[in-house]
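So the structure is just underneath, and the comments pick up after that.
As you look at this complex, bear in mind that one protein chain is not there, while each of the others sits in place.
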Amino acid sequence: MNPVNPTKDRIDQLAATLAATHARGGTVNDHTTALPSRREIAHLCDHVLALLFPGYFSGTAVHGNEVAGLLARSLAEGEVLLQAAIRLSGHFGTRPGDAAAPGASKARELAVAALEALPEVAALVQTDVDAAFANDPAAIDRATIILSYPCIEALAIQRFAHRLYLLGVPILPRMMTEIAHSRTGIDIHPGAAIGASFFIDHGTGVVIGETSRIGRNCVLYQGVGLVAWNPLERDEHGELRRGQSNKRHPDLEDHVTIYAGATILGGDTVIGHHSVIGGNVWVTRSVAPGSVVRNKEPELDIRPRRRQEPA
Amino acid sequence: MNPVNPTKDRIDQLAATLAATHARGGTVNDHTTALPSRREIAHLCDHVLALLFPGYFSGTAVHGNEVAGLLARSLAEGEVLLQAAIRLSGHFGTRPGDAAAPGASKARELAVAALEALPEVAALVQTDVDAAFANDPAAIDRATIILSYPCIEALAIQRFAHRLYLLGVPILPRMMTEIAHSRTGIDIHPGAAIGASFFIDHGTGVVIGETSRIGRNCVLYQGVGLVAWNPLERDEHGELRRGQSNKRHPDLEDHVTIYAGATILGGDTVIGHHSVIGGNVWVTRSVAPGSVVRNKEPELDIRPRRRQEPA
Partner (left out) sequence: MNPVNPTKDRIDQLAATLAATHARGGTVNDHTTALPSRREIAHLCDHVLALLFPGYFSGTAVHGNEVAGLLARSLAEGEVLLQAAIRLSGHFGTRPGDAAAPGASKARELAVAALEALPEVAALVQTDVDAAFANDPAAIDRATIILSYPCIEALAIQRFAHRLYLLGVPILPRMMTEIAHSRTGIDIHPGAAIGASFFIDHGTGVVIGETSRIGRNCVLYQGVGLVAWNPLERDEHGELRRGQSNKRHPDLEDHVTIYAGATILGGDTVIGHHSVIGGNVWVTRSVAPGSVVRNKEPELDIRPRRRQEPA
C-alpha cells in the first residue's frame, strides 16, 4: 500500500479488476479503429438538416443565386463527414450482406450514393411540412414548423438514414435515428418505408418498427405504436429471425389517421386506406379500407368524491 | 466529367439538382435575414432558467446583497438576447395581429415587456416547486427539484414563453417550448394558460394544447393529454380555423388530479374542480366538480402460462 496516496493504490487495483471484467464480457472496443462517435453523428444529422432546409439552420439567409454554390460546398463537406462515418461503421457491421470494412473508395462511393438521394428526400420532407400545415390548427407559418416541429426533424433524419440502410451501411443509420429519437421522442427505425405527406403531431412515444410500410398522407398522434406482435419468431435452428427477413410490423395504406395511444401490431396487419383508428385502440388484425375503428363507448364509473377522499 | 476528381463533378451536378428541388418546394430561407437559431434559443432558455433560480444554474452561489446587482446584469444580457431573437422571429411571423418585422425599438420594447413579466413568472414557478415537494414522496429537498425535475424546466420555459405569445411574438415562443419538449418529453403549447401550483410527475408524453386553461393546484402524471377532439374544424371558406380562434382543447378547474395515460379531449370539455380522473381514462365531455372518474373495473383475462409458451 502506497503510504503517500492510498487512493492511488485503490484506483490501480480497481483498474485491474475492471479490466478483467471487460475482458470477460467483451465490452472493450479492441478493433483496429474507433467507432463513429455520437457527437460526430449528431453533427452529421445537423448537416443533413441544413442541406434539406438551406438558410433555416445555418444562421444566415441564402439568396437565390447563392443557393447552388452554398449547396455544393455543403455537400462536399457532408461527403467528407459521411465517408468517415461509413468507414468507421463498416468495420463493425455484421448484418448479412452488409458492406463490411469498406476501403476509402468504397466508402466514398456509398457516401456519394446516399447524398444523391437528397433531392428525393428533400422533396418528400417538403410534403411533410405541407402535411403539418394542413393538419395542425396550431400551425400559423411554415418557418415555425421547419424550425421546431419534432416530426420534421425525426422524418428528415429517418428518410435520409433509410437510404443508408438500403445501401447496406451498418450501425450508422440506427445511430442517426436514435439521435433523432433522443431529441424528439419519436422512434422510427431506419428500415421503415414511409410515403409522402406524413404528419406526426406532438410525437413523444411514437414507435415505428423496422418492417413497417406506410403509404401517403397518413397522420399519427403521440404515443402511437406500429410494433411487433410476436417478436421472438425463431428459425428451424432456434435462432431469432432478424431484420427484414422477419416481417413483424404492420403496414398502413394511404390516408390513414391513427389517434393518440393506439397500438397496431403484427407483420400481417394492414390498415386499409382512408381508415381512422381511434385513440388507445389495440389492433392485431387487418382492417378494411374506409373503416372507422374505436373502442366501444368506454364504460366510465363516475361518482362524487367522498369528503376528505385523497386525490 | 472531371478526370481528376469525378466525385466533384457528381457533387456539383447534385448541388444543381438539389437547388432546383428547393426552388420548387420553397424550402430555402431567402428572406433578408437569418432565422433565430436553435442553439441561440436554447441559450436563451438557459438564461431564463438562471433568472428564475439565481445561483442554481450559474455555477456559483449568490449571497443576499449581491442578488439585485447580479440580476440587473443578467437582465441586461437577457434583453440583448431576447431583442435579437424577437427581431429575427418578427420577419417571419404571419399570425393575424402578430408584431411583424419589428424595428429595433419595437423589438426592444417587446423584450423589456416580456422581461417585466419575470417577477410574476418567478412567483408562479416557486409555487410549482412547492407543489412538487407536496405531491412527490420521492422528493427529499427543493434543490433536487429545481436542478433535475423535468416539470420545473418545462413550466419555467412555458410560463415565460406564454408571455411572449400574449405579446404577439411569432415563432420564438414555440421554439422555446419545443426546446423544453426535447429536453423533458413534456409538450406544452405556449398558448396554454396555466394557474399556480402545477405539478407534472415524470412527465414524458404529457401534451397540453394551445387553447387549454388550467386552474390552480392541478396534478398530472406521465402520458396525460389535454388535446383536440376534432381538430380540423373549418370556416365557411373551408379554411382550417387556427390558433385561439378555434377553442379545441379542454379546461381544468382548480384542484384536478389526472393519473397516467388519461386523455381529455375537446374545447367544450371542462373538468370540474376537485375532480380525480383515473389512469388511461378517455374523457370527451365535461365532468361535474368533485367527481371521481375511472374506467369500470377492467376485466382482465388471467390464466396460467402454457408450458413453453413464449413471452
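Note that the chains are named A and B in the order they appear, and that numbering of residues resets to 1 at the start of each chain.
Criterion: contacts are C-beta pairs under 8 Å (C-beta built on N, C-alpha and C of every residue); 3 or more make two chains touch, one makes a residue touch a chain.
All values derive from a computational prediction rather than experimental measurement.
The residue from B:T184, B:T211 or B:N246 that touches the chain not shown here is B:T184.
Here the missing chain is touched by one residue of A:A76, A:A193, A:V227 or A:I302, and it is A:V227. The omitted chain makes contact with just one of the residues A:V48, A:A72, A:A139 or A:M175: A:M175. Residues of subunit B that touch the chain left out of the display are 51-64, 67-69, 71-72, 75-76, 79, 108, 112, 115-116, 118-119, 122-123, 125-126, 129, 134-144, 146-150, 183-185, 202-205, 221-223, 230, 232, 260-261, 279-280, 295, 298-305, 309, 311. Across the interface with the omitted chain, subunit A contributes residues 7-8, 10-12, 14-38, 92-95, 98, 170-171, 174-175, 178, 181-182, 185, 187, 189, 191, 204-205, 207, 209-210, 219, 223, 225, 227-228, 231-233, 240-243, 246, 248, 255, 257, 261, 263, 265, 274-276, 280-283, 287-288, 290-297, 310-311.
In this section, only the chains that are shown with their structure count from here on.
The centroid of the Cα atoms in subunit A and the matching centroid in subunit B are 23 Å apart.
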